[in-house]
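Missing here: one protein chain of the complex. Every other protein chain is in place.
Moving on to chain A:
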Amino acid sequence: MLWLLFFLVTVIRAELCQPDAENAFKVRLSIRTALGDKAYVWDTNEEYLFRAMVAFSMRKVPNRETTEISHVLLCNVTQRVSFWFVVTDPSKNHTLPANEVQSAIRMNRNRINNVFFLNDQTLEFLKIPSTLAPPMDPSVPIWIIIFGVIFCIVIVATTLLILSGIRQRRRENKGSSEVDDIEDKLENMDTITNSTRCDSLDMKGGHINDVFMTEDERLTPL
């Protein structure tokens, strides 16, 4: 009698968890891809941990706080490693609806991943899309900052060059206009006094004819 009951229970349980059963999800792990040499072997203890994590996720859903590890059923474990799982209700006759399981897993995906040292790509729940992490969005895009720095440097350098060019040109103009002024003054003097004033001979803009300088004058330091 007892073994008949036991048989019935296992049959029912087996029927609840089957590939492509209602409310069943396939899980695929790629442990060697993720961890390489540090890969661990997938055995029944790891399966127990997995069931514990799923039960933990379900307990966080309102109205499902009484989910136990025994309510999570695993089946069809392959070498890949892949398997199917379902979560049953406390009566162990029906499986919990897929969308509840899906939302529970999605909420706790990160913790499940971390327990197994895997990530969204190496621990796949088929038919449960993962929420991708958005890229870091700084308030000011970085490129604008660098653009601003370089633009300011270029503007400053350009302004400096233009200003120095203007200053150089003004100095040249002033130099040539000084020569013009003094020459004008000289002409005026000549028209008034009809003689050349001595101090006007020593101006900078004038030309001194070296031929008429004596040896002493040439060697006298100024």
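One rule holds in what follows: contacts are C-beta pairs under 8 Å (C-beta built on N, C-alpha and C of every residue); 3 or more make two chains touch, one makes a residue touch a chain; residues count from 1.
One rule holds for everything that comes next: contacts and distances are computed from a predicted model.
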Which listed name, "NADH-ubiquinone oxidoreductase chain 2", "Translation initiation factor eIF2B subunit epsilon", "Transporter" or "DNA primase large subunit", is the one UniProt assigns to the chain that has been left out?
-> "Transporter"
In the whole complex, of A:45, A:70 or A:158, the residue touching the missing chain would be A:158
Residues from chain A at the interface with the omitted partner, ascending = 28-33, 39, 78-82, 129-132, 134-135, 142-144, 146-147, 150-151, 154-155, 157-158, 161-162, 165, 169
